[in-house]
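Shown here: the complex without one of its protein chains, the others still in place.
Just so it is clear, A, B and C label the chains in written order, and each chain counts residues from 1 on its own.
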Amino acid sequence: MRKHFSNPSPHRSLMGIQIAVIGKEDCTEEEYRAARAAGSAIAGMHAVLCCGGRGGVMEAASRGAREKGGTTVGILPDTGRGNPYLDVVIRTGMGYGRNAILVLSADAVVAIGGGYGTLSEIAIALKEGKRVFGYRTWEIDGVEGCDTPEEAVLRAAGAASRSG
Amino acid sequence: MRKHFSNPSPHRSLMGIQIAVIGKEDCTEEEYRAARAAGSAIAGMHAVLCCGGRGGVMEAASRGAREKGGTTVGILPDTGRGNPYLDVVIRTGMGYGRNAILVLSADAVVAIGGGYGTLSEIAIALKEGKRVFGYRTWEIDGVEGCDTPEEAVLRAAGAASRSG
Amino acid sequence: MRKHFSNPSPHRSLMGIQIAVIGKEDCTEEEYRAARAAGSAIAGMHAVLCCGGRGGVMEAASRGAREKGGTTVGILPDTGRGNPYLDVVIRTGMGYGRNAILVLSADAVVAIGGGYGTLSEIAIALKEGKRVFGYRTWEIDGVEGCDTPEEAVLRAAGAASRSG
Partner (left out) sequence: MRKHFSNPSPHRSLMGIQIAVIGKEDCTEEEYRAARAAGSAIAGMHAVLCCGGRGGVMEAASRGAREKGGTTVGILPDTGRGNPYLDVVIRTGMGYGRNAILVLSADAVVAIGGGYGTLSEIAIALKEGKRVFGYRTWEIDGVEGCDTPEEAVLRAAGAASRSG
């Protein structure tokens, strides 16, 4: 992150801002592409990508961010290694406790697809007053629907920079 | 629980079965009455009531169970004392981590009303394959709606005894 | 617990007081006997026994308490069933997080033997200002050594009743 100090971006820098991308391990190809695009967009804004650290949507977001030179953080439910695109690996060993930690660590949340685990994260985020931007995800009252993953990231970044 | 060994019930005994009642601290009077009735029904079947240990729906369920001589367990997010109707107080000090612990400890779940915290619990329960019986709660795919709190408890007890 | 309301004890009742017995799953026979005696003594004072819910010292304490008609609570690191002597089973699914929950839930702690897991629990208890009474356990500054498990329970009960 500080590596960008000497390389000012014409875009607003979001160094230190942490954006979570949440979604299923067992995702569709379309969700994988969307999550990778989201990760890429997060890195492009010099924000830190946080995710659950495993496969599927989590891997795709890590991969997209890593490809753009961003910093990737995986918060695992177990004590394993996570996907291969993580710079920082948090091994919680706390099962569902990890879902809360991921959401609490994020300044804003992007949800892509997702099952019940993702729903639990959305619920905790909304309970905490964090904004959740969704792309083809649960249509729960409070989730702000977006037409593309890039739109979700852009709006999440805006929300995150104002929440600081 | 073992106290009932010498006092056999004409009803099927559910000793050792743990049923969670979940819902908001800041609940309506109608939700309070419903949760109290649910706690009463749980105790009447000699199951153990588990709840989040605080006020509102949690207090009402504890109170209803205690009034019928049942055993009440409160799993707190903090390290406090919880409501006055608890036999066993689990002080997690783990915030949202408690939501997962409550659901994982239950053999079946009864949801009454509820906000985002309750939704996070419903989601974890469904993810874990536990059945959730709802009374005026989130209409999420997977939640089995009931017309009365008593119906919710009865069906939860049935599900719990088969899940063992 | 309330079952004792109509059956007053000549001894001071400690209804509602929760005493934890901590120690290793892989314990010696002598530690097993000691933990069983501790559980028995806790039940004899109408306090609630809390433990880690698994085998070894945890099972022995649960068994001793159950044999005396006491209430037993097992707080598991996993989501299993625990030992056969538990009235209430808390399935945390949180690994080491359980160690903290057990200690935070106790009004006083009795440590019997023990390895590094037990040491982590002793440390958290002392950090929280809870008194720890040890029988053949870690000789850490702050642990109050006892000559018998019964002495440890008696002193723990005294500390717990004053901490309320």
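In this text, a contact is a pair of C-beta atoms (placed from the backbone, for glycine too) under 8 Å apart; a residue touches a chain by one contact, two chains touch by 3 or more.
Note that the structure is predicted; figures quoted are calculated from it, not measured.
Asker: Which chains here would be touched by the one that got left out?
Answerer: Visible chains that the missing one touches: A, B, C.
Asker: Using the document's definition of touch, tell me which of B:Leu49, B:Met94 or B:Val132 contacts the absent chain.
Answerer: B:Met94
Asker: For the chain left off this view, which of A:Ile22, A:Met94 or A:Cys146 is in contact with it?
Answerer: A:Met94
Asker: Against the chain that's been left off, what residues of chain A make contact? List them.
Answerer: The missing chain touches chain A at positions 1-3, 16, 18, 48, 66, 69, 71, 73, 75, 79, 87-94, 97, 100-101, 104-105.
Asker: Touching the missing chain, which residues of chain C?
Answerer: These residues touch the chain not displayed: 94-97, 99-100, 104, 115-117, 119-121, 123-124, 126-127, 140, 142.
Asker: In the complete complex, which positions of chain B touch the hidden chain?
Answerer: Contacting residues on chain B, toward the hidden partner: 79, 93-97.
The working rule: only the chains that are shown with their structure count from here on.
Asker: Over half of interface residue numbers shared between chain A and chain C means same, under half means different, so which is it?
Answerer: Both copies touch with mostly the same residues.
Asker: Just curious, how far off is chain B from chain A if you go by their C-alpha centres, in Å?
Answerer: Whole-Å distance between the two chain centres: 33.
Asker: Indicate the whole-number Å distance between the mean C-alpha point of chain B and the mean C-alpha point of chain C.
Answerer: Inter-chain centre distance comes to 26 Å.
Asker: How far is the middle of chain A from the middle of chain C, if each middle is the mean of its Cα atoms, in Å?
Answerer: 42
Asker: If you look at chain B, which of its residues touch at least two other chains?
Answerer: Answer for chain B, listing residues that touch two or more other chains: 94, 97, 100, 104.
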